[in-house]
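Only one protein chain is missing; all other protein chains are in place.
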Amino acid sequence: MLKYILRRLVTAPLVIFLLLVITFTMVRVAPGSPFSSEKATPPEIQERQRAFYHLDKSIPVQFIYYLGNVVRGDLGPSLKYKDLTVNEIISRHWLPSFVLGTTAMALALVMGMTAGILAGLKPNSRWDYSSMTISMVGITLPAFVTGPLLVVVFSLKLGWFRVSGWDANGFSKDIVLPAITLSLPYAARIARLMRAGLLEVVNQDYIRTARAKGLREHVVVLRHALKGALLPVVSFLGPAVAFIITGSLVVETIFQVPGLGRQFTQSALNRDYGLTQGLVVFVGTLLVVLNLVVDVAYGFLDPRIRYD
Amino acid sequence: MSESAPVVLEVRDLKTYFRTDDGADVKAVDGASFYVRAGEVLGIVGESGSGKSVANLSVLRLLPEPPAHHPSGEIFFQRNPTQRLELLRAPLSTVRKLRGREMAMIFQDPMTSLNPFLKVSRQLTEVLEEHEGTGPEESRARALELLSAVGIPAPERRIDQYPHQFSGGMRQRVMIAMALMCEPTLLVADEPTTALDVTISAQILDLLRRIHGERKTAIVLITHDLGVIAGMAHRVAVMYAGKVIETAPVRELFKKPLHPYAQGLLASIPRLDATRREELKPIGGSPPDLRAVPSGCAFHPRCPHRFEPCDKKVPPLLEVEPGHYAACFLHPQDKPPYRGPEEEKK
Partner (left out) sequence: MARSSRLIAGGAVLALLSASLFAYCARAGEKPKPFPKVEILYNTLESHRAIAEALAQMWKDELHVNVGLANTEWKVYLDKMRDLDYQIARAGWVFDYNDPHNIFECWQTGNGNNRTGWSNKKYDELIEKATLVRDNAERWKVYQDAERLAVDEAPILPIYIYVNKNMLSQKVKGWYDNVLNTHPYDAIWIEEDGKVAPPDRQKLNFNNGAEPQTLDPAIMSGVPESRIAIALYEGLTRYDPKDLHPIPGVAESWEISEDGKTYTFHLRPDARWSNGDPVTASDFVYSWLRVIDPTQLPQPAEYAQVFDWIEGAKPVIHGDVKTCDPTRIGLDARDARTLVVRLAAPCPFFLNLCAHSTYYPVHRATVERHGQKWTRPENIVGNGPFILKQWELSAKIVFGPSPTYWGHERVKLHEITFFPIDSQDTALNKFLAGECDWLDDVPIARADEVKKNPCFRASPFLTIYFYRFNCTKPPFDDPRVRRAFSMAVDKKTICSKVERFGEIPLKGVCPPCGNPPYKGVPGLPYDPEGARKLLREAGYEVP
């Protein structure tokens, strides 16, 4: 196992490097310039701007220059936010996304697993139908519908929460509505995966064996069924966690959470090469690490899987 | 094996139907009766789909209800000399307490019947912990004892492994050890060797024989293999389309099968040899559709001796010869009907 982790950690930089090569080239060949705006900037000045960001050099030269900085941990300047470096932008935006994402994921796990287990244990019961209908709604209702709905009810009508805002000092009740909005589709997915996993596992021979041993039903479920039923949820969680903690554009926009999610889209729209590349490196690293975590968790859950 | 030993399990007129989505019932077991005495081995044979497994899963109430339901039937289990329980109508919690403790079951496929996510130790000890509240150390000692009793080498090491680290035969040994953890009075072995290759299967049968010899557990042995029956069972019940159509002491049946289906079964075996394993050669024609069982004698579409009454009336199970029952119109119909072990005793 240790060897496997080490090997994966060695290949990780390669993956990120490839990712970076692709992003680096893509942003530069994509049409549109970071310096164009509604009002024309004289070509000489645009030329100066290109020179300032080394965009006047050939792409390979730029890349080598950039890579040198990345290796030293410097993701370079942002082309849009002129007072800030990419390092600063990422370091000042990742925490809200992370806090919101982990909270939402925890919420999604609690809601999703409870609903999924209850539904999976009594398939085709009234409970099953209602929780699966709710989860279907959860999957299909996009955040841009649920979010504003929650705002209208809980902020405008009841006045329990602020419409938007984020307390920089950490946890506050500002997190409630965005976390719920963000968690709903995930909770719904988890509930369905959990239910399907349980239904699959419950029909396995070894569950019949467990019952034939006279174990009480909750022992059968918790000890014998749950681990196997969790596997699909765990493989979903890997990318989902990476996704959720790097921020959601929609939820962060609705609730104005100062997170990374919006930076991603905005940087692409602004042709902010530096920021886009920096985010790709950051999120790429996170993805690689989380995938590794999922693999390790898988091995932990399922003794049949061996890494060597 | 004495005729006077107490009856551990008696199944009377058991019907187990499965409700399907279109409302029709699959009549997997349709009025089967059999019993087994303490220390006795009852063999149940019959071709695939005849209801052997369903009947025995019904005994342990392991079938999900719905879709399974029981339009009729009684299942009596003698817990101890004074307590006799009817299982089919008993609360599931009562039945659950018997499972694993007083009646244990071994399944056909050892590859899938053990939980791949749990260590063998866990799967063994939990039986004792559940039923007797035994502490972990004692349970583990008992598990080790049984692992070596079923012939697992180096049990100290093997006990902390996962099922996938065991071969098929070894897994079946683990299953047997697991079934024996609480010293049950009844052991149901549902085709315990079908999934194993010849030599391994012989070893497992030897093990079962040895266990039976040492512990005198009552065993219901379900199998396709008449050789197994010949070498191990005291009495046989032959099932066809959810019914027991012939039952007799092993010798009687092999000597003189009365039902044309049983005759067919035996004819398909070239030699009676306990060490040779022979698959049942299917008799001409195909097994009945359990959603629409043929009228009268369910075997009539395939029966070479079929005659006038066969497709109109259901032949009752009658004691054609002493202790030898069959359900077929070929035999005199004035014989006493099957009444279960109590009647037989008279």
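In this document, chain identifiers A and B correspond to the written order of the chains, with residue numbering beginning at 1 in each.
The definition used in the following text is that contacts are C-beta pairs under 8 Å (C-beta built on N, C-alpha and C of every residue); 3 or more make two chains touch, one makes a residue touch a chain.
Keep in mind that this is a model prediction, so the values were computed, not measured.
Considering the whole complex, the hidden chain is in touch with A. Considering A:62, A:256 or A:291, the position touching the chain not shown turns out to be A:256 (whole complex). From the options A:189, A:211, A:227 or A:271, the residue with contact to the unseen chain in the full assembly is A:271. The chain that is not drawn here is touched, among residues A:41, A:87, A:114 or A:285, by A:41.
What chain A contributes to its contact with the hidden chain is residues 31-33, 35-45, 47-49, 52, 80-84, 89, 92-93, 148, 151-152, 155-156, 159, 162-166, 168, 253-256, 258-259, 262, 269-271.
Keep this in mind: only the chains that are shown with their structure count from here on.
Remark: chain A and chain B have CA centroids separated by 53 Å (rounded to whole angstrom).
Every residue of chain A that touches chain B in the complex is listed here, in rising order: 204-206, 208-216, 219, 223-224, 227-228, 301-304. Within the complex, the chain B residues that touch chain A are 60, 62, 96-101, 104-105, 107, 109, 112-119, 122, 126-127, 130-131, 162, 164, 175, 178.
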